[in-house]
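So that we are looking at the same thing, I have put the structure below in structure tokens.
Every protein chain of the complex appears in place save one, which is left out.
Note that the chains take the letters A, B and C in the order they are written out, and that residue 1 is the start of every chain.
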């Protein structure tokens, strides 16, 4: 099962986690990753974070990443929520829940999805500081993470 | 911050997750791993799962594993709950929440803690089937996972 | 052909999207054509190492890629979501 939501509204990570696979008893591991707006970045205090996205492509890319995850590991369900719009420190950005029989698939799958999301899903962040603003630049490390998976 | 609970009672993974670092805004990644009783194992249908533990040592070992995690990665908080007693398929066994600035620390840290918990925390599982019962044997893979971290 | 711009490419170009007719046959030719329009476009496309291209929602790494079948082309910097 695959669920992908791209939305402006907030979400409740704990409630989503508890609702996933509520009636299933055939899985042994359940993993949740939540990305949250930090209050500073590169020594700048962040007051707001704007997330822009390319709607049609964002959904297609997330779907592709998840399909690759299902092919690579025995993962039973993936549930993703990604927000866009104007957020503040402490706000939720992204939520990922996976279930699998063993712990390794779910933990590896979570890393795989987040690595690919960071380098192939069309979302962009702009940070607003007390004075000024700047688009976040992609980390070299994030591009490198993909190379490791491609090997 | 480190919190370790070993208890017979059930816990609410989503509620614990939401309560961790509720007022902090200095982290970017929050990870939850929940281990759940599966309804079958090695083609046997499981009716009950009994978890035995060595109380004083279990807490010490979990603490040691977490301290090693804090030394190895910039992880800000770790919260563990591990149950013992008689459980049923679908029941929660273990709960692990970590927060960190970046996603990689929290995801790697979760894998590290679960790998060490699986091979160094004194808990033992006994499965009850329709007919018969058996102590779970340690997977060779679980011992191997530790070797990789020790390198 | 619908062209979309995102993030600072959008800000530099000054619009979100536009419908154009072009004789350009490749991604590179289209970028050259757009860049020649005015300073906003030439600024947006001044560092091509920072420009990602998607044709009909699929990443295209090669600026020689044909756009003759394309319905929607998007230009944007490396992504930073998650």
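Note that in this section a contact is a pair of C-beta atoms (placed from the backbone, for glycine too) under 8 Å apart; a residue touches a chain by one contact, two chains touch by 3 or more.
Predicted model, so just to flag it, every value in this text is computed and none were measured.
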{"item": "Partner chains on view for the chain not depicted", "value": "B"}
{"item": "Contact with the hidden chain (one of B:5, B:25 or B:53)", "value": "B:53"}
{"item": "Contacts of chain B with the absent chain, listed as residue ranges", "value": "35, 51-54, 56-58, 60-61, 82, 93-94, 114, 117-126, 135-138, 143"}
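Rule of thumb we're sticking to: only the chains that are shown with their structure count from here on.
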{"item": "Chain whose Cα centroid lies nearest the overall Cα centroid", "value": "A"}
{"item": "Separation of chain B from chain C, taking each centre as the mean of its C-alpha atoms, in whole Å", "value": "48"}
{"item": "Of all residues in chain B, the ones touching two or more other chains", "value": "103"}
{"item": "Chain C, residues touching no fewer than two other chains", "value": "82"}
